[in-house]
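Of the protein chains in this complex, all but one are displayed in their positions.
Let's turn to chain A:
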Amino acid sequence: MNGKHILVAVDGSQNSLRAADYVGEVVRGGPGFHIELVAVLVPPDRDIFPDPALFQAERDTRARDAAQALETAREGLLGKGMDPAIIGTRTMSCLDKDVAGTILAVRGECGCGTVVVGRRGLSKAEEFLLGSISSRVARHAKDFTVWVVG
């Protein structure tokens, strides 16, 4: 597992952009790095959209948001003078309603030795009910490194 192959999870939020920015600061100019920016595309729950048109519209919005999140993070890294050749981007559909699990699955595919996630700073109650992606990624980490950027 190559620790210089870094997966950065981005979703357009400020904390995920901070995480990408942090990676840019650490990696800038260093040899042998590859950064894979990954956006997990979470489809809306079909059950909450009785109208199929509204469901499709929400899907489209989320797909556009994911693409925009990747582009924003990529531009941020390029703005730090990073070589475009070492930056990859990919969008992955969420597996089994589990964002953290999807990030970990992509990590396995990419062979990334480092995973970087932003932290939202949830309260305990929020973490219990809504779940914390960063906590779940860290909890399931084995044979790779997790950076949680707060």
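Convention: contacts are C-beta pairs under 8 Å (C-beta built on N, C-alpha and C of every residue); 3 or more make two chains touch, one makes a residue touch a chain; residues count from 1.
Following the convention adopted for this analysis, contacts and distances are computed from a predicted model.
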Notebook entry, point to check: Which name from "2-hydroxy-acid oxidase", "Phosphatidate cytidylyltransferase", "ABC transporter permease" or "Serine/threonine protein kinase" does UniProt give the chain that's left off?
Noted result: "Serine/threonine protein kinase"
Checklist line | Touching residue (missing chain; options A:8, A:66, A:100 or A:149) | finding: A:100
Note to self: By the contact criterion defined above, which parts of chain A meet the unshown chain? Give residue numbers in ascending order.
What the structure shows: 42, 44-48, 50, 94, 96-100, 124-133, 136, 139
